[in-house]
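Right, I'll just put the structure down here and ask away after.
A single protein chain has been removed from this complex, and every other one stays in its place.
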């Protein structure tokens, strides 16, 4: 991970660590914090704790998003402190905010991935969102049925996705919530794929319909078990809801936030150390019983 | 199948029997011929033998398509006889033709399924296609980067798809080539799902990422083993390439075509009779050895 | 069965919301209270209801109460798990959602909602989560139900920011515009709070329909930032049944995290 971040994430880049609640690469976010990247534009449908931590660590200058919160808990306090003038600390500046709806953010990635100048959608009518985001515009249908709203393409410098497995070539397979990882990866100039397990290519090729991203567009494959904690990986481990609630308390206090970053990010050399610090028993407690998918047959045609 | 076609396919309807080479519901096409539907507008990316037979049987007045041929063999002769004035039989009229490219046809279904007024794509520039199809138009990007081509939504009265399996509620799962079945089904006013196997809902729910169409939008589920022959079903049976070549000979001769329709469609009461007429041994010869997908784990979260 | 504690106001709100879902087919679920209301409805008045989660799940069958909008329990055992592009494009915008559940920090008399900021957008007093899927749900779901606690801070005469359109400035204008612009939905139909249940009259203005047991008309009126339309006789919201309370307390929210 150290090498992947060093090689592909640079100061000033637009970075998309995607994953809707599921498979969020906290391991990548923490490594970016450790490497002290600055002035990043952070794109994500739901910034979540990973961006709250990156903002708290001073990595970000701008957010592109559609829902800003701690899912199931409440607010992202570090981000709020950079958003509400009354809460702004001395010497700090307000974050730039570029705001959409969920469908709009998905559409931005789709347009970027399909090399389209815009993505049309039925949203924003009579909402104040287009008034505060001039990039949300209307387009005239060529079939005489009026105008529809549109969002522009988003092509991040780097997309970072986490998944259950990939082969050495970076062919990524995923199940459970798919979010917009495929679209974000195809839209990005560079892609880092982080996985729980590296499998032989034969495992990938045995079920080609499960592949969401081909090695062709992946610049780095990182093997990082539990790399999505405190978010979850379907079938591997559960969401650490206790930590999501705990972060609400920590993040309300800048000093506590700093202390947490020191103990759990700066003072640890990598994700393996983070996992070791929690201990195997802790993750065992997050592991669900098995729920197998069953097997389908592709047929051997020769 | 008899009831499904009787209930959902009416004279004058726009019908989409989709499936790109894979999972083409010939069983539905033959039942439509048997029930003597007339004046149908037949939409399909690749009309294939199923539409050549339906045209030969007099069911169609119009084609909406992107590639007109017998894949891997040559022409669709019955359709050509209704397209080339020199070949037109006395009393016959030319078929109306509405023609796109593959991406354009996919886009028409996508726009229909997403309830969008148009689908933008990078095609058609400097091609003569827009000159002969006025529905292919240009749309101006609201971001000042010029015009891009667009196609209008296609919302068939009925879409008919074939797949490996579904449950009684019509939740359809499919693997192998996915074509544009999902998009065509969501775009259609009514959906008939034809499957090789009806499985318990528990089988579907064990692997929810494999579901391409939910029962919610399916009006009729038909259990029709070998219902896609002479096309194929991944893992169940191979494409009957010998028949695709044989049809080239048959379809060159209107009398031979009539005779074939009488023997294999009109004189048979249903698909079961068609399968019985070929015999079990014949289909055994088309069955591939197994190539299992492997199992993934969704995890039992409670 | 042992003596039950009387229903709390949150429980009254959840039960009233669940009952409003009777007979509905496809419901777009939100986090928190809507989540509990919808799961209660599926166990009581709407067993056939399909739960759709914006995270990409259709026909969810959660074995536990989902703790977040993307809880893994909504995936395992679901009918279909799809990309968010498909969920928002094919299911929501495609017109397959009967009821969308929304809440907010502010609502006005026409059911327009604010989930973006309190104060000025550029320099907010309070930064809220934003739209998420709310804006397109409000436009494309056939019908919208709102569940939120009421107070003079949340039931306001003027929104600080309109995130999700309701009946705009009134039903007539709203209906015309929704038709002309091809919106999929007809807007808000029911608002359920911790004190009462509201509908919308033919002008698209909020109207009191029933008051929860234990709440008074004065209390209701004093916690709304405009003169709420009130019929001559306001019925009482039917009390929760013992079974409804048991489901909430023992199955849906045993830790009392939400209700």
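Order of writing sets the chain letters: A, B and C. Residues in each chain are counted from 1.
By our rule, a residue touches a chain if its C-beta (ideal position, glycine included) is under 8 Å from a C-beta of that chain, and two chains touch if they have at least 3 such contacts.
Not measured: the values here are computed from a predicted model.
Enquirer: So which shown chains sit in contact with the chain we cannot see?
Expert: A, B
Enquirer: Have a look at B:14, B:41, B:101 or B:211 and name the one touching the chain we're not showing.
Expert: B:101
Enquirer: Where the complex has a chain not shown, which of B:36, B:122, B:262 or B:302 is the residue touching it?
Expert: Missing-chain contact among the listed residues: B:122.
Enquirer: Which candidate, A:114, A:147 or A:245, sits in contact with the chain we can't see?
Expert: Residue touching the absent chain, from the options given: A:114.
Enquirer: Pick out which of A:89, A:216 or A:255 touches the chain that's been left out of the picture.
Expert: Only one of A:89, A:216 or A:255 touches the chain omitted from view, namely A:216.
Enquirer: Where the complex has a chain not shown, which of B:72, B:200 or B:279 is the residue touching it?
Expert: B:72
Enquirer: Touching the missing chain, which residues of chain B?
Expert: Touching the missing chain: residues 20-22, 45-46, 65-69, 71-72, 75, 79-80, 83-86, 94, 99-103, 106, 110, 121-129, 132, 145-146, 175-180, 182-183, 232, 234, 238-239, 241, 244, 288, 291.
Enquirer: Identify the residues of chain A touching the omitted chain, counting contacts across the whole complex.
Expert: Missing-chain contacts on chain A: residues 113-117, 169, 171, 182, 186, 201, 204-206, 208-209, 211, 214-217, 298-302.
Everything that follows uses one rule, which is that only the chains that are shown with their structure count from here on.
Enquirer: Taking every chain's C-alpha mean, which one sits closest to the mean of all protein C-alpha atoms?
Expert: A
Enquirer: Taking the mean of the C-alpha atoms as each chain's centre, how many Å separate chain A from chain C?
Expert: 28
Enquirer: Taking the mean of the C-alpha atoms as each chain's centre, how many Å separate chain B from chain C?
Expert: 41
Enquirer: Quick one: which residues in chain B touch 2 or more of the other chains?
Expert: Touching at least two other chains: 115-117, 206, 209, 298-301.
Enquirer: Among the residues of chain C, which ones contact at least 2 other chains?
Expert: Each of 57, 71-72, 75-77, 81-82, 89, 93, 182, 184 in chain C touches at least two other chains.
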